[in-house]
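One protein chain is absent from this view; the other protein chains keep their places.
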Amino acid sequence: MTMAVAGSAFAGQSSPWVSRIAVAAVHFFVIVLFLGSVQTNTWAAILGFLAIHAYSVAVLVYWSRMARSAAGDTVIVALTVEYLLICVLFWELFSLWAWSTFFGLVLVQICAFAMVRYWRELRHAPPTAWFGMVVILIYVMIAATAPIIAPFGETEIVASEYEPWGGKFLMGTDNLGRDTLTRIIYGARNTVGFAFVTTVLAFVLGGFAGLLAATLRGWVDQALGRLVDILMAIPSLIFALLILTVVGTSIMSLVVVIAVLDSTRVFRLARAVAMNVVVLEFVEAANLRGEGLWWIIRREILPNVMPPLVAEFGLRFCFVFLFISALSFLGLGIQPPTADWGSMVRDNATLISFAAGDFQLALTPLVPAAAIALLTVGVNFVVDWFLHKASGLKE
Amino acid sequence: MSDIGKMVAQRLGLGLLTLFVVSLIIFLGVELLPGDIAQEILGQAATEETVAAFRRELGLNLPPHERYIAWLVNLLQGDFGKSLANKREISELLDVRLWNTLFLAAVAAVISVPLALTLGILAALYRNSIFDRAVNIMTLSSISFPEFFVAYILILFLAVNLGVFPSISNISEELSFGERVYRCILPALTLTLVVVAHMMRMTRAAIINLLASPYIEMARLKGLKPGRIIVKHALPNALAPIINVVAINLAYLVVGVVIVEVVFVYPGLGQLLVDSVSKRDIPVVQACSLVFAMTYILLNLLADVLSILSNPRLLHPR
Partner (left out) sequence: MNAEAKTTAKTDGQSDVILTMRGLRIEGYADEVWHEIVHGVDVTLRRGEVLGLIGESGAGKSTIGLAAMGFARDGCRISGGQIIFDGIDLTKASDDELRALRGSRIAYVAQSAAAAFNPAHRLIDQYCEAPVQHGIMPRSEAEADAKDLYGRLQLPDPDGIGFRYPHQVSGGQLQRAMTAMAMACRPDLIVFDEPTTALDVTTQIEVLAAIKNIVQQFDTAALYITHDLAVVSQMADRIMVLRYGNLVEEGETRPIVEDPQKDYTRDLLAVRTFRKPPVDEPEGDIPLLRVENVTAAYGKVPVLSGVSMDIHEKRTVAVVGESGSGKSTTARVITGLLPPSEGRVLYEGQALDPTYRKRSKDELRRLQMIYQMPDTAINPRQRVRDIIGRPLEFYLAIRGEEKEARVRQLLQMIELDPDDFIDRHPGELSGGQKQRICIARALAAEPELIICDEVTSALDQLVAEEILKLLQRLQDDLGLAYMFITHDLATVKAIADEIVVMLAGEVVEQGPKQEILTPPHHEYTELLLSSVPEMDPDWLDRVLEDRAAAI
């Protein structure tokens, strides 16, 4: 009995120390790098240093509070490698430091933390779900570090059009002589990034309205419900085309229009699941206690509707992602010269007709299309598993 | 009986109201356009007189509500106005193309609906078997593919490499029925692949949901054969969800043709819409949107009414 306790205590203690030492080492390394690059641009370097410093402190604090497992250490090693990437970026490609890169890395970090936290469940995930998670992680990594790993500039014309595969241009060049691989890498950042932002916006809008409608009921529910009914009565592609004709196809209008159209679906779901929770007695008890609206939504309802909403986030993301790609394919989405998978297919589609003898020709338009398909497949696999788990827990 | 009649009437009324509001939105959407349409279309070079003349031609000098009423009255008489790009009557443009689009959607529906329902029922019956898992993975993947990806893959293999089907589906009225079906088989296949997955998954979910209910357990405990349980006990209660699934997907077929039509250069409504959007030919965009929205709303309405009619509790009130 005593032995077992001692053993488990030892096992429990060893792992946080490993992680702390790892973070401390990286921290030290950053300081060295900082000293090396001080003369380049002092103010930016100091700001960057402070940001990384604050970040590692936050990581340390969070780690010391987290439940740990053997898998945790694996992920921590992965994290350290990823942390090194920040440093490389900071050091060598200082001019390319961008918020989007920082944001992408934070996303990677969140993924890693989620993996440590939910390792117990992840271990039982089926191969399809693992496949999906790996795909998502790779995409996020590529999107985050696009400026570093891309061989050329996003809009740089580097050769004549339609260069074959291999050699200097791994995937050849496109209809204007830009490097296809570079465009694909930047496309990950643009297409995925816009889809993500749009989905988040749709969820903030639709989710909040849905929870509000379910909690308040009465005329608020009626008014929002009717509005959404009308918006949903028009097929979204048609509606989007109509509005984009009117307001023009800037990125801003694209994101807002699609987010608003999509928030109607989120509204429906959020309202429906919240309705199931609102009728339960613990919400009634909170009402009778005299709790305010905000408290009830945040503390009583939101934690109970999270699983279906998280799953819906995945599905919505796929939908928005396909939707933006479709619009771009029609030439009405993300506008050139920004690299984007949908427009890449459109720009190079003519190659397919000439692919009778030479299969490789067809690949130039098909690779971006496959890139779109692969990510949606990955997300769908993960969501499918998640939904299966969530419904399994209910029984 | 009166109850159900009331509900159906209510839905129909609501559908009409929605149509009306949608026409208003489509009209107002253009109204809210920042700047002057006439100026924008004619470009900066146009003189003030030509712009004023163009405004008069478009009827822009009238107040919005009068124009809306005039537009609506004309619509009801089948007059959609004239295209800005080539000055042709829009109704003329729409006529042939609408039928082409419906024809394509119909071919796709004829293939996909029976296929999806059969697959869905089979997957529900043999759930958690290898068959079910394989179908699950396949459908999940095909839902995730963008339509143009599926379309180009089909073109690459069936048209370019094997040369079985044409990669461009230019149909016209002179062609025989068989020839038309042959030419639009690739776009129809693309649509089928996209729609079948969704329809099949929802059919499966609806039936599995039902198979867990106590009356199905009761039927099993009465010693009935599995086939009879599905046909007599599960299907009558699964009708409403299945009708809904089919209707949603039919609506999707009509609307989702836009991309497929562009890929295969099919002379349908979607192609016209996309062309007009890039040309900013606003009256045509309005007309196409309205026709698409109408089809969509009507199909959803039909589903709604049919699922009310298939509910035994409503059909046989207390």
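Order of writing sets the labels: A and B. Residues in every chain begin at 1.
Rule of thumb we're sticking to: contacts are C-beta pairs under 8 Å (C-beta built on N, C-alpha and C of every residue); 3 or more make two chains touch, one makes a residue touch a chain.
All values derive from a computational prediction rather than experimental measurement.
Hidden chain, full complex: it touches shown chains A, B.
Of the listed positions B:Met7, B:Val96, B:Leu158 or B:Leu224, the one in contact with the omitted chain in the full complex is B:Leu224. The chain not shown here touches chain B at positions 212-215, 217-225, 228, 232-233, 236-237, 312-313, 316, 318.
Think of the hidden chain as still there; on chain A it touches residues 124, 280-282, 284-285, 287-291, 299-300, 303-304, 395.
The rule is short, and it goes like this: only the chains that are shown with their structure count from here on.
Centre to centre, using the average C-alpha position, chain A and chain B are separated by 30 Å. Those residues of chain A whose C-beta lies close enough to touch chain B in the complex are 128, 229-230, 233-235, 237-239, 241-247, 318, 322, 325-326, 329-332, 342, 345, 349, 352-353, 355-356, 362, 365-366, 369-370, 372-373, 376-377, 379-381, 384.
Against chain A, the residues of chain B that register as touching in their complex are 18, 21-22, 25-26, 29-30, 32-34, 136-137, 140-141, 143-149, 152-153, 155-156, 160-161, 167, 251, 255-256, 258-259, 262-263, 273-274, 277-278, 280, 282, 285-286, 288-289, 292-293, 296-297, 300.
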